[in-house]
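To start, the structure itself, in structure tokens.
Yeah, one chain of the complex is gone here, protein chain that is, but the others are all in their spots.
Right, chain A next:
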Amino acid sequence: MNSTLLVNISRFILLLAVQIVIFNNMNFLGFIMPLPYMLFIVLYPVNGNRAALLLASFLLGLTMDVFSNSGGVHAAACLTLAYLRPSIFKFSFGISYEYQTIKLNDVLTPERFSFILISVVIHHFTLFILEAFQVSFFWDILIRTLLSTVFTIISCIIIIYLIKPNKR
């Protein structure tokens, strides 16, 4: 139990550091930025404490906001994702997901991919809506969501393969 806590805390810090130092400086075509820091919420243990996840994702988002001067945009997006996570699990892995031993950081199966895809889309869509804050930017929001989703998923999968623990 304690080791999961330690793994999660180090994941929190490492993902934030990688996001701020490396991925925040990536700008494809001037406006597409991969945001793999939300992998923390995706990789959180399936049966872990929900309140702790909500608090942790709020802190995660708020730290990103401090670094990107955006108020509470990232915090709101992370919270939404953290709150909707059980429903996404139910959709991707079936109703009895709580009784299975789901490991997300493993070989990519269709279920895992669909889970990551839906999570990223929800997170990015909330993020860009709140960031633009105007209906007149609707197409802009959609394009940003779509393109950034592609790049975030690619970076997420690369990170998952890189940090895949205990190869047997």
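Here, a contact is a pair of C-beta atoms (placed from the backbone, for glycine too) under 8 Å apart; a residue touches a chain by one contact, two chains touch by 3 or more; residues count from 1.
The definition used in the following text is that contacts and distances are computed from a predicted model.
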Chain not displayed: protein name in its UniProt record ("ABC transporter ATP-binding protein", "Phosphate transport system permease protein", "Nucleotidyltransferase family protein" or "Cell shape-determining protein MreC"): "Cell shape-determining protein MreC"
For the chain not shown, which residue from A:L14, A:V46, A:A132 or A:I157 touches it across the whole complex? A:A132
Given the contact definition stated above, which residue among A:V42, A:V73 or A:I116 touches the chain not shown here? A:V73
Counting contacts across the full complex, list the positions on chain A that touch the omitted chain. 20-21, 25, 27, 30-33, 50-51, 54-55, 58, 61-62, 65-73, 75-76, 79-80, 82-83, 130-134, 137, 140
